[in-house]
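One chain of protein is taken out of this complex; the other chains stay put.
The block that comes next holds subunit A.
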Amino acid sequence: MVLTSFRLPGEFGGLVPIHILSEDANENPGLTIETYQFFFSDFIYFEIFIKSFAVATLTTIICIVMAYPLASLIARSHKKFRHLMIMLVVLPFASNFLIRIYAWMIILGPESTLSHMINSILSFFGIAPVTLLFSPFAVLIGMIYVHLPFMILPLYTNLEQHDPILLDAAQDLGASSWQRFWYVTWPQSLPGIFSGSALVFIPVLGMFAIPDILGGTSDIMIGNLIKDQFLSTRDWPFGSTLSIMLTLMVLVIVGLLSWLARPGTRTI
């Protein structure tokens, strides 16, 4: 029972295009690779995929940089405070995802204090004012903001289980604090980093709401493309083709990350 409940989405995802193509008798009688040819015929779709990939990579890296100090501080804190500190990470994450995006709409909006501040600094240096909202920058901020806890939590879970004796041993053997971090803590934390990266990278790749709300018209990502095919354009076969492309991309990434995260790859 547990098994089948898991199988539904994954298994069915694979069946989508065949199913739809055979159902949709008006446009495509039988099976066809027309939609796939269409996908590869126009460079713009490829470009959108590359762009989404870049946004996801950037978001993941920034999240690692932001999450690592906080996660290690929490893991090192006294047990009494750990719970509270992790709660403080989870709390904003518990508020609705749309609310968090909406908050950035207010902050980055043209009438906001931040916008006024940045633009007055820019005009001081003689640069034309910028709009923060509806830009790739706004999309990136939104992505980081929404996905940061996904990086902090696995990283903390991992760091919490490190044995402090190892660090003491390293210190006794004369390792500097940087060496202790690089040779003891960092290799041990890699599984946490990889699972955190998977939790950040993949949702970012398929996100449509953030580019939809915070981004401009040119900031669309794979997710927006798929959404439009299903809900606006109603070209379900092409939407499915895009979905399959995205699935393939994700599978490659997951395979890569789990290969990297497999235990015992690093000798300390």
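In this text, a residue touches a chain if its C-beta (ideal position, glycine included) is under 8 Å from a C-beta of that chain, and two chains touch if they have at least 3 such contacts; residues count from 1.
Just so we're on the same page, contacts and distances are computed from a predicted model.
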Q | Among "3-isopropylmalate dehydratase small subunit", "Spermidine/putrescine ABC transporter permease", "Aspartate carbamoyltransferase" or "ABC-type sugar transport system, periplasmic component", UniProt-listed name of the chain not shown | A | "Spermidine/putrescine ABC transporter permease"
Q.
Considering the complete complex, identify which of A:50, A:88 or A:169 is in touch with the unshown chain.
A. A:88
(Q) Give me the subunit A residues in contact with the hidden chain, please. (A) 2-3, 5-10, 12-13, 16, 19-20, 23, 66-67, 69-70, 72-74, 83, 87-107, 109, 111-112, 145, 148-149, 154, 157, 161, 177, 195, 198-199, 202-203, 205-209, 212-213, 223, 226-227, 230, 239-240, 243, 246-247, 250, 254
